[in-house]
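The full complex has more chains than appear here; those shown keep their coordinates.
As written, the chain order gives the labels A, B and C, with residue 1 at the start of each chain.
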């Protein structure tokens, strides 16, 4: 079953990448782009009988590896 | 030879390149700030290594869209010679002046080590100082050097003799599947390619770091000698 | 904003939670003659922290030799400065980022590299090399892997991006570093002797200028957390891990060096720990000036920051400087060219006070002299651990071949190539000896035939057996490593990593290690020109039992090679005679 893990920086944590991208977009003529934040999506296919089981596996994987909880938050969805 | 070296915010191997070019050609290159657009009078434009814009988003992506790259494109279209090393190669692919793209190294780590390169196409302004099959040593220092392109693009590059350099072992063995020989996992062990008119060249390793006899071996010199000869002729 | 509504009560309890002792808080009350504001209490607590005040170590550090004819600036500046000939100077220092590297190994190590780079380019030097001395826990512990991997990636991630070659270092493993790894980063830079910049402010009315990245709520004094809920939104105001931005640092290096080529700069100081507070206080105190800051002008990344938060923020890649007023616009243009924030946030006064204004309020007004002069200094009790009885040469139970193989595969001796292959050691085009190429790394001084040799050394288990030996041996090994490349050793920087100074035995290790270093430095005419102290390197188990790290006085050292034609390395030539020098 497919699960999708969204990993994003916690609020308040500096996003140097987002900052540089925002700046570059301005230089390309896209005016007034507000704050740019860049996150990651990990798509996985896990063996699970139910959506709930798949989400739980996704959460376990996020905690174990996919997200760095010191600076990142994550959210898991079962994809269809 | 009149060379210009482009400096983007985050470029960091421009001094290495100045040293190599000055040491071999005797002429000090012109430094070109990324906001400049005038390249008149230059024979060669060099995009040196570094982390332009921090390598954020994708290595070379933001630099590829800066004002000077419009000028570099025009320069290349008019037959000018352009060399991109490391981040410079990444920028040239992002700007579509060279085919393909550079992904994360297969081992997911930054690799700073010497590698060996085999000359596949000695018929360019960049490689004429070598013979086909020659092997030379060069330091590599990159996290995103894993060359990729669609299979038909790779076939075409091979067919047109546009693969300039391949990673190899110390005696020239090419083993694309073996990371001892092809450290970053590049498709078909490709380390550097040429444009259709053979005047734009990009490669990942750093021949400029092996040119000064006071620092060690000088395996990188033929690249710069080739260029000097091209523009004397 | 509801700052007024939810302002905390300032009392002894809050002061304690900020890390001040009862006596220290009493001193604050006496100096201020009233109850301090929250911002003032924050300023006192960081300025008087072990980290900023060196209160436990100061009197011992004073015993180290710091002078020699070739020393231009010893301890007291951002980094040490020595004469290397040709009118040039080597500027270098080592600094720890131990605790942050355990919490978030990548960012902790990366921001450690960023911080030490700023200490060096603040003084006008272009950084030419980085080194790193690392100590990790037991390699068979799962967590060690996480820490090693993150630290190495972080050091590489930052150093590679700023384009300063990482050319050397050392790595040890020992269970005492479980939960408390040591990340000691060293930077070496080169400057013209007549263009060295110091931090003492001068000139009443001169503008105080903030440059670099914007201020966010990064790494604000952990104390805010534990100290009552003075804001309903406290969850969102938790101290956040500092994230490094090496790209901004690279721009800051180039912009500062470009500015320093003009004569606009009167004084400059990087914002390190306790950023705006320590930089403003240090610049003003050293110059005997007063300073007034208007926090509304500080470039901010987040909205609604309080004065307290801004003064204690540890956002990275920022600098504070005092400029000549007539050159301010020229300076602004340089920073704008490099896409960096530039803001005049205050000026120098003759009041002798630091005055902080924010949104029309005076948030702090502290006399600087007592803040510096009355900073606590402790003479902590010392208990010496007698050196152990000499170990008798053991019988040979396994045979020399097996013994040799066992040694070679031990984590402390195994190849470090996996580590240094992740560090760009050639960028800059001056690297003569890379990691693994000689006992010390060698960098050419650009444009000359000279070289600089550099190394870091320490063998903590020697110090565990006998702290004096540990200190002396580290210095001697550094000296030998430099001479082995053909260099003339010049000077030392150190990073003293120990457990809690409140434990007399640890204090004993500390004092003896310094005595050993001092003795070795004097014997070798090898002065200490900069350094850093990191105490409280301990972990507690569930029962509250503390385990301290091995005493780890890491030594960094620099030497000069007058002619690179005479540099040596450690590759064995195909032919030759092997000589052994010294007693075995």
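By our rule, a residue touches a chain if its C-beta (ideal position, glycine included) is under 8 Å from a C-beta of that chain, and two chains touch if they have at least 3 such contacts.
Model, not experiment: these values are computed from the prediction.
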item	value
Copies present in the complete complex, per labelled chain	A x2, B x1, C x1
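The definition used in the following text is that only the chains that are shown with their structure count from here on.
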item	value
Centroid spacing, where centroids are CA-atom means, of subunit A and subunit B in whole angstrom	34
Residues of subunit A engaged with two or more neighbouring chains	16, 20
For subunit B, residues contacting two or more additional chains	53-54, 56
List of subunit A residues in touch with subunit B within their complex	16-17, 20-21, 24, 27-28, 38
Complex contacts: residues of subunit C adjacent to subunit A	103-104, 106-107, 213, 216-218, 236-237, 240-245, 247-248, 301-302, 315-316, 339
Subunit B - residues contacting subunit C, complex	9-10, 12-13, 15-16, 19-20, 49-51, 53-56, 109-113, 139, 141, 143, 206, 208-209, 212, 214-216
